[in-house]
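Every protein chain but one is kept in place in this view of the complex.
Order as written gives the chain letters A, B and C; numbering starts at 1 within each chain.
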Amino acid sequence: MQVGILGASGFVGGELLRLLLLHPNTEVTIATSRQYERDYVHRIHANLRGFTDLQFSSPDIDQILKQCEFVFTAVPHGSALKVMPTLVNSGIKVVDMSADYRLRNAKDYEKWYGYTHPHPDLLEKFTLGIPELRKDEIKNSDQVSAPGCMAVTSILGLAPLAHSGIVEKRAIIDAKVGSSGAGTKPSLATLHAERYGVIRPYQPVGHRHTAEIEQELSAYSPEFEISLSAHAVNIVRGILCTSYLTLNRDYSVQDIWKVFRSFYDGQPFIRFIRDRKGVYRYPDPKILVGSNFCDIGFDVDRDRRHLVVLSATDNLVKGAAGIAIQSMNLMMNYEETMGLMLPPIHPV
Amino acid sequence: MQVGILGASGFVGGELLRLLLLHPNTEVTIATSRQYERDYVHRIHANLRGFTDLQFSSPDIDQILKQCEFVFTAVPHGSALKVMPTLVNSGIKVVDMSADYRLRNAKDYEKWYGYTHPHPDLLEKFTLGIPELRKDEIKNSDQVSAPGCMAVTSILGLAPLAHSGIVEKRAIIDAKVGSSGAGTKPSLATLHAERYGVIRPYQPVGHRHTAEIEQELSAYSPEFEISLSAHAVNIVRGILCTSYLTLNRDYSVQDIWKVFRSFYDGQPFIRFIRDRKGVYRYPDPKILVGSNFCDIGFDVDRDRRHLVVLSATDNLVKGAAGIAIQSMNLMMNYEETMGLMLPPIHPV
Amino acid sequence: MQVGILGASGFVGGELLRLLLLHPNTEVTIATSRQYERDYVHRIHANLRGFTDLQFSSPDIDQILKQCEFVFTAVPHGSALKVMPTLVNSGIKVVDMSADYRLRNAKDYEKWYGYTHPHPDLLEKFTLGIPELRKDEIKNSDQVSAPGCMAVTSILGLAPLAHSGIVEKRAIIDAKVGSSGAGTKPSLATLHAERYGVIRPYQPVGHRHTAEIEQELSAYSPEFEISLSAHAVNIVRGILCTSYLTLNRDYSVQDIWKVFRSFYDGQPFIRFIRDRKGVYRYPDPKILVGSNFCDIGFDVDRDRRHLVVLSATDNLVKGAAGIAIQSMNLMMNYEETMGLMLPPIHPV
Partner (left out) sequence: MQVGILGASGFVGGELLRLLLLHPNTEVTIATSRQYERDYVHRIHANLRGFTDLQFSSPDIDQILKQCEFVFTAVPHGSALKVMPTLVNSGIKVVDMSADYRLRNAKDYEKWYGYTHPHPDLLEKFTLGIPELRKDEIKNSDQVSAPGCMAVTSILGLAPLAHSGIVEKRAIIDAKVGSSGAGTKPSLATLHAERYGVIRPYQPVGHRHTAEIEQELSAYSPEFEISLSAHAVNIVRGILCTSYLTLNRDYSVQDIWKVFRSFYDGQPFIRFIRDRKGVYRYPDPKILVGSNFCDIGFDVDRDRRHLVVLSATDNLVKGAAGIAIQSMNLMMNYEETMGLMLPPIHPV
């Protein structure tokens, strides 16, 4: 299948290119970038040198519709809005990596993103692309919106609990994220000398991913409320979300295990990490590099009914390109794991 | 004044040596280490080469009492127990860096440390060495116990709130710490190749510092309760504690500012960090390297009465050697800031 | 094909396991470790959780010979000596990852490793496993010795020049290496807090890899001499070798290009990196993570006939497990690239 990537010069674009090279059924034939038009893809994504002779092209929707059966839109937030009506009307299958079609309620865009959504009617056509939660919907969708990286990492840790009803309807999420999540735009804040070695709170309250997370969790438990704080830490790739909840009565470790295991039964990309020995006794993005897994673990202070859930991903794979390809597989009726069952690289 | 350091080969010992070199009134004349007996101090603390010709000596309390007016005990937890009765009886002034005399209630040692404290009567002689909270007590003490690094960082962020009564009596503390806090003992978990690049939850519930933190906060607000989760991140030096609290009614940012400012009025080592512009808008250990400050900031989601407090320190200075010297200054009637008013090094 | 790994708990063992999981023709059925006997492989190689239920077993040569057609020996230097006679006599195909069979001249073991080689007669049976240089020999060998990571990285950069005769017969090699090359044994030198942030010269002269490098280069240019200095830098995975040579007359960039291109014509795992634009204008292990490539580049100061060659690898793949599997492919008559054509992961 010929695939196009709109906005292919960023980190998410690069990761889509890397993963689609490993996918047996896809060939990327169009990768767009205004800034790098006519440059070789491997000049920007230098890791791909030797794997592709593709050149960036200027975005041209007609060309994509003519040539491709599937398109990923990895353009900045706000830019997807401009091309989406054409793409949707054409009937081409699309996974949008931006935030522009993640929320179902147009008013939420006013609240969280500060703009009036220009195509509120398109919002309901999109399915949020978390295959572990919406497999059948995604299979039947032509339009999928990939979730934010912090959102998917949090949601996968919390959905089983929201669904089970064993917790109070509120979670505090403390997210720690690597620098690749901030994209490729240089600034003083992302300069190596300033960004290296930080533990930098960058959004203690009011993070936009709040909207997605509450939207999804409320599907299991109406009006489930979260408070999200994000911190930049000194790695490039990876997210850990530590979520704090209150059990609504005294549940044992076994009870909680049961909730997680039954909820994710048969899901190929969920791993449970909880060991008494060894170095990696809880989820840690260190052991997820390059892979499409979400690792989940927890611990509990029964005296205080205090539950700590740990969920980790590689933000560019399960948090972006990998989960998008997982959705693509479902939308195309390929095997869900096709091209994605890659063991993480360790140690890096 | 001649000073001895019992247990001087670890990171805390090294930092005491570095800072006492800069102190106008002290000279370290004894630095003990069984392992490195007779080795030059600068072979282990290689940064100090050229600053001292001191050699490690085997611990010899008599020699210390004969030669020194002041002693820091930086031995491992459990080891301070053995020497403390002699030191206390001798009347020498001491700051203990271990956990052995931090808790006032002997029963807490059974609960949190798993041993029966051999000298419960000595516990009440010690003052917890947080000068911002117990200045007068420390001045009048001959025995001070320096707090744990996560404890002091959390407590300084939370004490004004516990004191003010504007929050509910419960905090969730998410701590992120550098590797120097784990000490100098090699293991697979601390091997560079395994420890580099992690966001590793290492104690989601049940951390021992819980006892100290609750003890201190309860002095302001009885039965104040905390839940502490600790994470190892990819830096060597520094701690950030993100604490989550619930305001007991709708307070404004100004109200909360007032609580912090009035509580810490005139404290030389507290800085408030809360800016709208620039890279460092909240506390971050990156801008604290080598210094004795605790940086404090906060943000609030008024709709949910959700308060996020951020407190950061250099774990080896304000979290260990620096705060201990600050206590020494008070105990010796020196100026509180003597030898400690060092600007942080940036960028590192 | 069933494969055994003798000594599977280290980083090289883990990387063999990861890569063989991706190989269509192999199944690892035995992975030995005395230390972790009966532990699940994924407890130590936590990245592999979900990919294998293999448990470590105590080394048992009979069992390997009965069950496996191919064996990798990834035991410490010196330990391969003990098992090799049995393995060689049995006729099983083997790639040895240790240094024990890399040198052809038994006397070199006395000089560089300080021991008398117990089976000098076995040395000639082994081929040094650098497929770019010894493809036919490897195809016809049952015993291959994988080169050291610094050795292979240097040799691949220098062999075309030694072969061409355009340089004087001497190179100075300045190697910069990540911490995974030092193995899994904890020590103060490899403790995160001590190893992080270093640029640490650890063997300015006399490095053992000198012997392998001179042996291989002398095959092209007798008595080619090198001086190797190794430095530890603050990454986990990767090696860069900067080699300094003197051109024996004034050659242009095009002349030198021609030497490299003709020498490596058709080699699937050599990439040339030399660009005028972009961030990655020379080889850098950053763009090689997880891959089996050796990236090569150079620059020249014609006035001084000074040639700088840059060669980079992922030390655990092209420097260890990947090159060993590449040899296995040749020894088994599989396609050389089978299971190895993986794009590097970027950014990490």
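Going forward, contacts are C-beta pairs under 8 Å (C-beta built on N, C-alpha and C of every residue); 3 or more make two chains touch, one makes a residue touch a chain.
These numbers come from a predicted model, not from an experiment.
Set against the missing chain, the residues B:Phe11, B:Tyr202 or B:Tyr334 yield one that touches it, B:Phe11. Residue in contact with the omitted chain (choice from C:Ala219, C:Val308 or C:Met332): C:Val308. Note that of C:Val3, C:Ala99, C:Ile155 or C:Ile235, the residue touching the chain absent from this view is C:Ile235. Chain B residues in contact with the hidden partner, per the touch definition given at the top, are 11, 14, 18, 21-22, 43-51, 180, 236-237, 271, 273, 275, 277-280, 287-291, 293, 342-348. Summarising the interface, chain A meets the missing chain with residues 11, 178-180, 182, 184, 186-188, 190-197, 235-236. Mapped onto chain C, the footprint of the missing chain covers residues 172, 174, 176, 188-189, 193-194, 196-202, 204-206, 225, 227, 229, 231, 233-235, 238-240, 242, 244, 279-286, 297-301, 304, 306, 308, 310, 312, 347-348.
Methods note: only the chains that are shown with their structure count from here on.
In summary, the pair chain A and chain B forms a contact in which both copies contribute largely the same residue numbers, shared numbers making up over half of all those used. For chain C, the chain with the farthest CA centroid is B.
Averaging the CA coordinates per chain and comparing them to the mean over all protein CA atoms picks out A as nearest. With centres taken as mean Cα positions, chain C sits 45 Å from chain B. Distance from the chain A centre to the chain B centre is 38 Å, each centre being the mean of its Cα atoms.
Residue numbers of chain B whose C-beta contacts span two or more other chains: 188, 193-194, 196-197, 235.
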